[in-house]
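Reviewing the structure listed below.
Only one protein chain is missing from this complex, and each of the others stays in its spot.
Here is chain A:
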């Protein structure tokens, strides 16, 4: 089963290249034939000469990053991107979501769809699509949202995962909150799963856990790629009986609370974030005797989902990236609630003064569109806050 990845904008293309690099080197490590074959099938297609070509498209509204990602891939000597699997323009989206979504997206729809179709047709069986992008800029966020919509239209029953990089709280793009909110509100309706990495959090990992002195975006991107790789690489699931799982995320993340869900709980109540669902992936040595340490404790989960359904555990004896033992947790919980709430709070403040709004209106969205997006996200925040 194969996955097709669409890399959008500077961040999507930079992180995507690191991701394929890690997956490839992990897949080619050692003598693990079944794992290696499954991983290569999932993410690469093989040319007649046996070279690995990523099942990916690179999309950006300016060419510099795509050129760099493609040349870095080729330099690795182990894999490359398809020579024509990219689409770029000359002029970027100017950090403007509306420019990406209303202008560039529709303008280049046919070209991008054609590239997607070609890549999908190369797959024997399509497990799903991954779109990688940031939410702060103009292309990843705006064009990324539009492309996700197109993917949903063409492949209505396919699994679509959006990997989003959230910007540093301060200092990247001044209008990042507008761009983020507009993106999230739209993706919420389109995506099957939204997987988030926050630059601030990854930065802390680099400084405190990895002791990197001068942290660059390459360091940050590499950490993100590691974490993603550890999720997406083939793993054995409880019901896979020794064969590598078909669906990259293996579980249905969509949940809907029952009509009457009991009392509400405030944001600050309790010492744990309440979870809707958790996926724990253990890889490496002694994996079958590993204890899961209370992550399946019902107290962590919302009362209307039995923890047996909410908690999934995958144990895979093949180590990832040469780590003797590794554990990865993917969580659908209140963990993102505070950052999301902060983001929406700031966006209301900025919108109240109408600052920068003229820049967006110029490209085709209205004040109502802003308000609709804010409302959407307030609903999401409300739903998550009320989990107990």
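Quick notes on this one:
Everything below uses one rule, namely that a contact is a pair of C-beta atoms (placed from the backbone, for glycine too) under 8 Å apart; a residue touches a chain by one contact, two chains touch by 3 or more; residues count from 1.
Following the convention adopted for this analysis, contacts and distances are computed from a predicted model.
Selecting from "Dipeptidase", "Centromere protein O", "Tubulin epsilon 1" or "Tax1-binding protein 3", the unshown chain of this assembly corresponds to "Tubulin epsilon 1" (UniProt protein name). Within the whole complex, the absent chain has one touching residue among A:33, A:75, A:125 or A:358, and that is A:358. Residue-wise, the contact with the chain that is not shown comes from A:170, picked out of A:84, A:157, A:170 or A:289.
Of the options A:344, A:365 or A:387, the residue whose C-beta touches the omitted chain is A:344. Although one chain is not displayed, its contacts with chain A can still be listed: residues 10, 14, 62-65, 68, 89-92, 94-96, 138, 168-175, 216-218, 264, 344-346, 348-356, 358-359, 374-375, 378-379, 382, 386.
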